[in-house]
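For this view, one protein chain was removed and the others were kept in their places.
Showing subunit A:
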Amino acid sequence: MIPAIGASLPRIQTGSVDAGLATTGATAAPQGAGADFSAVLSQIAKDAVTTVQSAEATSIRGINGQATTQAVVEAVMEAERTLQTAVSIRDKAVSAYMELSRMAI
């Protein structure tokens, strides 16, 4: 479910949007920033996957009695927080692209 966040965003092709804007000649810096932003997004998605996986591992160790209740709760809460942040940032990015696509030309 989470890879979809990272996988879908690059497919929006920020490059073409930036390239179109670049013809105005004033968007050299935003082009670099756009590339960075998608890198940041995929990094966030990767981090979210890692956090959720470690939370799952800790939960399983908790069920087996190897991890304390506090450790399990902490790991799951961290996963929840990471996921929430990732989803919020994705929503924000998607709404920005929607805004662009509705722009009157």
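Here is the rule we use: a contact is a pair of C-beta atoms (placed from the backbone, for glycine too) under 8 Å apart; a residue touches a chain by one contact, two chains touch by 3 or more; residues count from 1.
Note that contacts and distances are computed from a predicted model.
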{"item": "Missing subunit (named according to UniProt) among the choices \"Flagellar basal-body rod protein FlgC\", \"Transporter substrate-binding domain-containing protein\", \"Na+/H+ antiporter subunit D\" or \"Osmoprotectant transport system permease protein\"", "value": "\"Flagellar basal-body rod protein FlgC\""}
{"item": "Residues from subunit A at the interface with the omitted partner, ascending", "value": "68, 70-71, 74, 77, 81, 84-85, 88-89, 91-92"}
